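All protein chains but one are shown at their positions in the complex.
Naming follows writing order (A and B), and every chain is counted from residue 1.
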Amino acid sequence: MGSYVIKGARPLGGPATDILIEDGLVTQVGPVTASGAQVIDADGLIALPGLVDLHTHLREPGREDAETVETGTRAAAMGGWTAVHAMANTDPVADTAGVVEQVWRLGREYGWVDVRPVGAVTVGLAGERLAELGAMADSAAGVRVFSDDGHCVWDPVLMRRALEYVKAFDGVVAQHAQEPRLTEGAQMHEGSVSAELGLTGWPAVAEEAIIARDVLLAGHVGSRLHVCHVSTAGSVEILRWAKGRGIDVTAEVTPHHLLLTDELVRSYDPVFKVNPPLRTAADVQAVREALADGTIDIVATDHAPHPVEAKDCEWGVASMGMTGLETALSIVQEAMVDTGLLTWDQVADRMSVKPARIGRVASQGRPIAAGEPAHLTLVDPTARWECDPATQATMGRNSPVRGRTMHGRVVATIYAGRPTVLDGVLNEALSEVPL
Amino acid sequence: MRHLLSTADLSQAEAIQILDVADQMAATQKREIKKLPTLRGRTVVNLFYEDSTRTRISFEAAAKRLSADVINFSAKGSSVSKGESLKDTALTLKAMGADAVVVRHSVSGAPHRLAHAGWIDGTIVNAGDGTHEHPTQALLDAYTLRQRLVPDAIGADLKGKRVAIVGDVLHSRVARSNVTLLNTLGAEVVLVTPPTLLPVGIDHWPCTTSYDLDDVVNGGHGDLDAVMMLRVQRERMHDAFFPSAREYSRRYGLDARRMNRLPEGALVMHPGPMNRGLEITAEAADSPRSTIVEQVANGVAVRMAVLYLLLSGQAEGKDA
Partner (left out) sequence: MSPARPAQSSPSAPEDPPVVNDGVEVVRAVLEPAEISRALSRIAHEVLERNKGAEHLVLLGIPTRGVTLAHRLAARLASIEGTEVPVGTLDVTMHRDDLRRQAFRTIARTDLPEGGIDDQIVVLVDDVLYSGRTIRAALDALSEFGRPRAVRLAVLVDRGHRELPIRADHVGKNLPTSTLERVRVRLSEVDGGEDVVSITGGVAK
């Protein structure tokens, strides 16, 4: 493996310095003079630990028309990520050791980021009986995050058992909080806009009721709970209460819920159709504040690519979901950093350190210090660029920020000592991924 | 005017103009020769994804009386997932040279999508989309109200008139279009509905609401000039919107007893098709107050006006 010296970067937004990388490790942080290492000029760039996404849909196996492990991980590298958690709602569902190992192996083969498969909680995501969680945990993929994402683990008994069972291997259940009966046929956030547009509402209470139940269950059985894509002000209040009680709950928010509101649905453009739906400006404000004060722990993309025809249609029949890997950091900068709600240090915490900890990815989310694995992201916070889905690495064209001027740009991503992205373009994948 | 997608897009002047033109159109329909050469050579496509014979034949009659070529495209049954997508249908219509597409669709916003997705160049007329809007129905209702209630109708609005809209507002595109248009025309609207059938989030709608039909009929919100009954589907009770058809009609149906307590001259309206015995009894539907048959006749004149206004003057040119 080669060696690189990053010149003049500002780790976590602090003072500029040099970072020496040798054989996949950071070996020196401080002025580096004369070395044979390849120089990466990082003057004015922020250095962050490589970003870790706890919520990515790579679509493979089964929906290779929407995304593959290869295209999805290239997109991840472009967005500054060095690890992604691949959601289980593939076809076949990732509910066995066989499927999670396949995804894990594909990730290693392509070598753009560390692909950590998420295992399904229930067989076929059907919500009826537990999948073989232990087998997936013990597999080569070493699954630690389990989720029926796309579906809520609605049966309270099943949820309780899952929360208890994963304690045996330090796993976590990541809940897609959506009361199914209250959201039958739901098309968008239930409120003044849905009333006007005549679209079936997805009430905030359908999310909040499940979160309330689950934090109580987690507290009761002493388990760790993670809540996916928190979208409402009410959910924030419940999480705050639960954390105050000492319940071991973590939560994520998506970039789009930090930025966009249900007013966009007035266009009836299905690119804005997502689950949970875009909420109101008050909800956006609440989740921003919660991310700032730590009530919401992390940002996760819920990157959900779809083939063009799934969005090039009328709202009611369109698929739900938005791409996010390549725009997440820019949105976080716009919504959180440029507004003064988060420092870069805290961005590193919300997008790398904490998600790695929740997903039990030991080698990632580490400090930028000598002896640590070299997973790094270099960001130019002054860059401005227009989002054009046609030029993105993901196969999905369903970016809700297409045409928008983005704040800040990922200039380089270094995964295990190898620049996967340099000068804002894909560089080279890792040939031998360390275990 | 390029498209007619929602009554919210109409200014008061535009709405009144449509009603005024409809008045003249209605006059032409009393002549021996009803057909006008106005839209000769233009093609109007009726694209219906939902069965609605009444609306379709109304638009068809309107277009034909203006000498347009009419193509009926019944897309029902060719479900979008199985068959042709809306986009492909639109591209087909574009290739056929449709000047206007009258679209009825079960999905809210489908006409909006047709108008703005860049699939087709023609004018789009919303003939009812999901639970969103049905603008020509609201226009014909306003036309009927004005004709019956305002002596010197041409150029007039509906200021000072009070209309109660009764029934399943949640699932009603007619109610949404009417609330907006009646407000634009200066009328007051009272929505009367069981709490389960009132949408969440209507606090800023330009109307008042009530759960008590008797109170509203008795003048609790002021004297009414018209009561508009909405169709209620019996199946709604399976989703627990109300306990039984009998209880619904007892609390929210218009029968002779309630009708007779209305102020003299107050109208009874219904967009049809009616569920006689559920939201309206035969005595009410067939009474002299009822405008239900007139509404159907007025529908043709209003749709003629809409097609005329949308399709004339599309290309800029010098005057003659």
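Here is the rule we go by: a residue touches a chain if its C-beta (ideal position, glycine included) is under 8 Å from a C-beta of that chain, and two chains touch if they have at least 3 such contacts.
Just so it is clear, the structure is predicted and the values come from calculations on it, not from any experiment.
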Displayed partners of the chain not shown (whole complex): B
For the chain left out of this view, which of B:Leu10, B:Leu185, B:Ala226 or B:Ile292 touches it? B:Leu10
Given B:Val45, B:Ala115 or B:Ile280, the one touching the chain that is not displayed: B:Ala115
Could you list which residues of subunit B touch the chain missing from the display? 1-5, 9-11, 13-14, 17, 20-21, 24-25, 27-28, 31-33, 36-39, 42, 66, 115, 154, 308-320
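The criterion applied here is as follows: only the chains that are shown with their structure count from here on.
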Any idea how many Å lie between the Cα centroids of subunit A and subunit B? 46
Taking the touch rule as given, give the residues of subunit A at its contact with subunit B in the complex, in rising order. 187, 190-201, 203, 267-269, 309, 312-317
Touching residues on subunit B, where the partner in the complex is subunit A: 80-81, 85-87, 105-110, 112-113, 116-117, 129-133, 173, 176, 199-205
